[in-house]
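With one protein chain held back, the other chains of the complex are shown just where they sit.
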Amino acid sequence: MEDLLAYLHFVVLPQFIDALIIGVALALVALGLTMIFGLLDVINLAHGELYMLGGYAAFTLLGWGAGYWSALVLVPVLVGLVGWTLEELGIRPLLPRADRAIVTLLLTFGVSLIFRDVAQVIWGTETRSVAAPLTGITNFAEVFVPTYRIFVFSAGLLAIAVTWWLVYRTQIGAVLRATAVDPSMVASFGIPIRLVYGFTFLYGCGLAGLAGVLLSPIYAVFPTMGHDFLVMAFAVVIVGGMGSIIGAVVAAILLAQVQGLASLWIPPVWAETLVYGVMLLVLVIRPAGLFNRLGEA
Amino acid sequence: MLQAHQQVQATDIQRRQSGTVAARLLRASRNSSSNSRLLRQIALVSLLLAAIFPLFGGSFFTRLAIEALLFGCIALSVDILLGYAGLLSLGQAAYFGLAAYVAALMYLHVTQSFWLVLLTASASVGVFSFLLGAVAIRAKGVYFALITFSVAEILSKITHNTRAIGGSDGLIGIPVPSIPLLPGLEIEFANNYVFYYLVLGTVCLLYLGTRRMLNTAFGSVLRAIRDNSDRVPYLGYNPFWYKLLAYVMAAQIAAFGGLIYPLLRGFVAPHLFGFEVSTKAVVMSLVGGVGTLIGPLMGSVIITFLESVVGSYTERHLILLGIIFIVFVMFLPDGLCGLAQRTFGAGRKVKP
Partner (left out) sequence: MIRITDLSKSFGALRAVNHLSFEAMPNCITSIIGPNGAGKSTAFNLIAGTLRPDSGRVELEGHDVTGEPAYRLAKLGVARSFQITNLFFGLSVLENIRFACQSLESRNRFLSRLDRLSAPVRRATEILEEFGLDESADELVGNLSHGDQRRVEIAICMALSPRVLMLDEPTQGMSPAETAEIDTLIKSLAGRVTVLLIEHDIDLVMNISDHVIVMHQGRKLFEGPPNEVRASPAVREAYLGAEHAAA
């Protein structure tokens, strides 16, 4: 019995905490993805690269002497602006097309390729590291967690809370939710839909950028970091329900735990495959995901 | 007198009607999107160019052309689904990779018989595609794309993780067999030119076979499904079986490419299942012209050669690929064949 408790305490709990932190960061990326799909019916395959951009932006800003904290504020804004530009230049012209789901998917895929190579051109192919602003270890219930990671967890949670507040408690959020259900009705109220779409991209990509900054001291920054994270983010969005805010958060935490805890007993690479298997299962059994789309009852 | 006149009138009407009917029959066949006169001409010209290519291409480029043809098979399979049934599959590479690995494993451990390997690969792909298709096709719209995408990714991951079949390095050193065509007549793959013409000939047959198969009542059901899949059941067709048949067919074509690939390059690796291969196939189809069947093959040649040429100058060929994607998606959604059709006046469009 004591062995079991010790096992739970010193093996499972640290893994659980670790996965929780990853889950929160994953949720940030998935949130943006799901918001964009929920409102525009667009699958943004470049979303992972925006996360990557966040990491590289942090690296560059710190290299220029800026403090981590200013980077934390600036980077999401910058990445958000990149996302907004993408929407204005690339996505919006394609929205009227009947096959919009396919063409926007291909467009964002093309953009992701370009971003990836441009990143390599600007920053080279080696892995870059970003210094964590908080050093030291915190003792959390006899588990030693790097203090910075606790910060990441809190910051992520805060961002999620802000997002929830924005979507469900503000006027802007009401507009967003209404647009997800019936854009033409919203437009007929005189609300400029183009701004709504632009804002969605701005905010969603900003979240991805934020995740990029937050995780850069933990995982370092390298050109393919976007792609790996994106597939996980997709799994989250699918399981949680495409277009569902709650779904993205719940599924992110859940799937991160599945992968994290499974890694204790099976090789980590198989744990990752397991997550994909869960995604496939959900797609087959309940393609709409666990939760309903934004705006739907 | 009146009766005779009426008789003449009746036959006149009949003749006019049958004239109309005959004309319409011909048009019906020609309007099938892959079968128009312009596209047949394009196909013919492409074949001629392809036939004389090795004469001045040289060894390296001939092998590259073979690779283009093999990847073209994936693009062709994407086109069957996208251009005809209206299904976007982001996982056709799964069948390419599956056939490639089955072939590689069999050549390495089981047999040197080309025909046995072909049968096994084809059968495995057939079973797999039937099962997966039956599940995926029931899903609507974008979910079909996501299911096909995730299956391909899972296969890629599994191969990546399994040491026994090569892991992340894949399998190398695959022996190249010879094909016994007839008693006494064996074809060696070692000769690049023989290899090339063999593959070209087979791809040609696959293309013609596909075109013929889609220029039928079956093909017109698929096109109707693509245009408005909701209405189709009300006309007496159960779309499920048509989509499934198209899916299994497409998988076989992608599998052919995979079957030959290990013989060309001598190795197989997990990325063959990957998202990039699948999506590149979609782009090849887009560049050439979705629904034209010859377009994807052309697109494959263009993209494969571009990547190779650009790749020899810089590592950054992804930028070029990305720009091509974007340009075609935004400005040339009909692809090059569509451009040709508009230039030579053969296109039909629904006015917005």
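We call the chains A and B, going by the order they appear; numbering starts again at 1 in every chain.
The rule is simple: a residue touches a chain if its C-beta (ideal position, glycine included) is under 8 Å from a C-beta of that chain, and two chains touch if they have at least 3 such contacts.
Worth saying up front: this structure is predicted, and the values here are computed from it rather than measured.
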item	value
Neighbouring displayed chains - absent chain, whole complex	B
Contact residue for the chain not shown (choose from B:R223, B:K280 or B:H317)	B:R223
Sole contact to the chain not displayed, among B:S156, B:N215 or B:S300	B:N215
Subunit B, residues in touch with the chain not shown (by the definition above)	17-18, 20-22, 24-29, 31-32, 212-213, 215-221, 223-224, 227-228, 230-239, 348-351
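Note that in this section only the chains that are shown with their structure count from here on.
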item	value
Whole-Å gap separating subunit A and subunit B, where each centre is the average of the chain's CA atoms	35
Complex contact set, residues of subunit B against subunit A	82, 88, 135, 139-143, 145-147, 150-151, 153-154, 157-158, 160-161, 275, 279, 282-283, 286, 315-319, 321-326, 329-330, 333
Complex contacts: residues of subunit A adjacent to subunit B	43, 90, 93-94, 97, 101-103, 105-107, 109-114, 116-118, 120-121, 231, 234-235, 238, 267, 269-270, 272-273, 276-277, 279-280, 283-284, 287
